[in-house]
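Read through the structure below, which is laid out as structure tokens, and then see the notes.
With one protein chain removed, the remaining protein chains of the complex are shown where they sit.
Let's turn to chain A:
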Amino acid sequence: MRKSVTAAALAAVLAVGSLQAARAETLLVSSWGGSWQEMIAKTIGKKFTETTGAKVEFVTGGTIDRLNKAKLAAGDPETDITLTTSHVGWLYQSSGLFETLDYARIPNAAKIFPEARISPGHVGVWSYVYTIGYRKDLLPEGLTFDSWEDLWSPKMKGLLGLPDFDPSHIIAVSAILSGADPQHWEKGQDKLLALKPSIKAFYTNDASSQQMMSSGETPVQILLSGNAFYQMGQGVDLALVIPKEGAVIGIDAIGIMKGTKKSELAYKFIDAAFDPEVQAEIASFKKLGPMVEGAPVDPAIARLPGVFTTAEQWKEQAIVIDHKLRAEKLGEWKQWFTEHMIAQ
């Protein structure tokens, strides 16, 4: 009797111990939900679990919702890792929410593009572009988009849709076309004001961008490359172009939350993210650009506009707005844009 009681107690202790060990081996990752979560789980998460045996659990939400939650939990983070947009990542960084990354602990990061190093605390993990997309069947005759300048063509009157949540893209382009840069964006203000006749409406999110494009309400848009590829897959007669000045790059980034007790696992997760095979899988999954040079991306994906796989493409086709500048200026840009472009 005593033996069986002892054995049962031992089994219970072992069970509790193994349960705690399993719990200790779960990495909490903050990311967007839906197809983004699915992609991260099936690419980075899969590789991470294969390598470490640890599991991944997601805490999902919108970009700003997660930022607010992280701020409230500062010092005792809800998650170990956060994936967010690069300029929003700067808000994490400037609020002291990210650990400083030690690249010696991320061997796969040896071949990342220089543009991936966004701040001491966050590193770009995939890229996309905001560029000109248009409905081939609804474009006025003779209108082409070799240059961003073509958006100002009189033929563009009442055709253009722009994102209302982020004017960075058109502000950067207007500054460049005016001989300046995003830092000195004021020089492009007259150019921006001259664009108003072309603008039909502003879209709120990816879904309304797709709705306005597919319904033909705004047959030309500055839009996210992934949105354009998705609509092409749905049969919308859509073309995406990279103008001669380049397309505006967006980068989603990853950082380790300050105060995490699973720093070792967090580094392994980031290392899994930069595994060349994983980078190629990410590119295939959502038609995103890898951040590691030499990732074996499917040639059909690599040929798509805005999927940059070489350093030359980054140099020749990418307009990179400094992410810190973007985080600092977005409020000012947005206010000016709302007052002078949207509400006028």
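Going forward, a contact is a pair of C-beta atoms (placed from the backbone, for glycine too) under 8 Å apart; a residue touches a chain by one contact, two chains touch by 3 or more; residues count from 1.
We take it that contacts and distances are computed from a predicted model.
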- Which name from "Protein glxC", "ABC transmembrane type-1 domain-containing protein", "Putative spermidine/putrescine transport system permease protein" or "Fumarate reductase iron-sulfur subunit" does UniProt give the chain that's left off? "Putative spermidine/putrescine transport system permease protein"
- Item | Residue, one of A:Val125, A:Met212 or A:Ala280, that touches the chain absent here | A:Met212
- Pick from A:Trp32, A:Trp90, A:Phe229 or A:Phe274: which residue touches the chain that isn't shown? A:Trp90
- Item | Where the missing chain touches chain A, by residue | 64, 67, 71, 90-91, 94-95, 161, 164-166, 200-204, 208, 211-212, 215-217, 324, 327-332, 334-335, 338-339, 342-343
